[in-house]
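Apart from one protein chain that is not included, each protein chain of the complex appears where it belongs.
Take a look at subunit A:
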Amino acid sequence: MALDIVREETVLGPARLSTAKRPFKRPTTEGPVAKAVLMTLALGFLGFFLVLPLAAVFIEAFRKGLGEFMLALGDPDTISAIKLTLTVAAIAVPLNLVFGVAAAWAIAKFEFKGKTFLITLIDLPFSVSPVISGLIYVLLFGANSMLGPWLKSHGIEVLFAVPGIVLATIFVTFPFVARELIPLMQDQGTGDEEAAISLGASGWQTFWYVTLPNIKWGLLYGVLLCNARAMGEFGAVSVVSGHIRGLTNTMPLQVEILYNEYNFVAAFAVSTLLAGLALVTLVLKSFLEYRYGDEIAGSAKH
C-alpha cells in the first residue's frame, strides 16, 4: 500500500509541476504571434490614416514658426472666413436643434400616418451627396429658377450669399439632432408625460419640466455633432457660396483657396483650427458618453 502511494506521487509530481509552469491559457485569448500581428496591423492602420495626417496638419502649419502662423491667421480674408463659419453655425445649429427636437417629439410620442416616410425623409441628407444638396439650392434660387429672380427683385440674395450657405448647411446637418433623439425618446415612452399631465401640467410645462430634462444629454450630444459638421461642411457650401473672398468663403473653402495658391502655411494654419474643433468635439463627445452614456443611449430605466 505504502509503495503504491509513493508511486502515485512520483507519477503525479512532475505533471503537477508542469501545469504550474505553464500559465493558464484563456479560451478567448490568441497566441502571442497572432496578437502581435493583429495589433501591429490595427495600430499601423490607425497611425497611417489618422495620426499621421493630423500630425502633418500641425507640422505644416508651424513649419515657418509661430510668427508666420499668427500672421496667416491674422489675414483679413481668413478672419472673415472664420467669422462667417461661426455665423453660419450660430444660425444653422439652433434651427436644427428646434427642428430636430420637434421632429423627434412628433415621431417618438405620437402615432400618425406616414411616420416611416418621415423618418426616411429625415435621413435623406445622410444619403445624398453634399454636392447634390448644394445643387438643389442652385436649382431653386438660381438665375433661371422661379424663386431666384423674384427674391432678387425684392432685394434678397440667396445664392452666392450668406442665406444660401446657411440653407445648404441646415440641409446637410438636418439629421444629427433628430437621429440622436428619436431612439432615445422612443425608448423613454410616454409614461412620464402622461404622469405629468395627469398631475395637471399643461403641454408646454410637460415638455419643459419633464421631456426636455429627460433628453438633455442626448440633445447636447446631437448638437455637438451637428455643430462639428456645420463648421466643417465643404461640398454643399462650395456649390452655393460662389467663393467670394472675404464675403462668402467659410473656413473649409478658405483652406482650399489658400492651398490652391500654394500658400501652404496659411492653408494649414486654418486647418489647425478645424482640426482643433474636431479634437474638442471628440473630447466633449467622449466625456458625454463616459459620464451620461446611459442617458444618451436610452434604455436606462429609473
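Basically, a contact is a pair of C-beta atoms (placed from the backbone, for glycine too) under 8 Å apart; a residue touches a chain by one contact, two chains touch by 3 or more; residues count from 1.
In the analysis below, contacts and distances are computed from a predicted model.
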{"item": "Protein name (UniProt record) of the chain left out of view, among \"Beta sliding clamp\", \"Succinate dehydrogenase flavoprotein subunit\", \"Sulfate/molybdate ABC transporter ATP-binding protein\" or \"3-oxoacid CoA-transferase subunit A\"", "value": "\"Sulfate/molybdate ABC transporter ATP-binding protein\""}
{"item": "Listed residues A:Glu30, A:Glu157, A:Glu194 or A:Glu261, member touching the removed chain", "value": "A:Glu194"}
{"item": "Chain not shown: contacting residue from A:Thr78, A:Thr169, A:Asn214 or A:Ser241", "value": "A:Asn214"}
{"item": "Residues of subunit A (touch criterion as defined above) contacting the omitted chain", "value": "191-192, 194-202, 205, 209-210, 213-214, 301-302"}
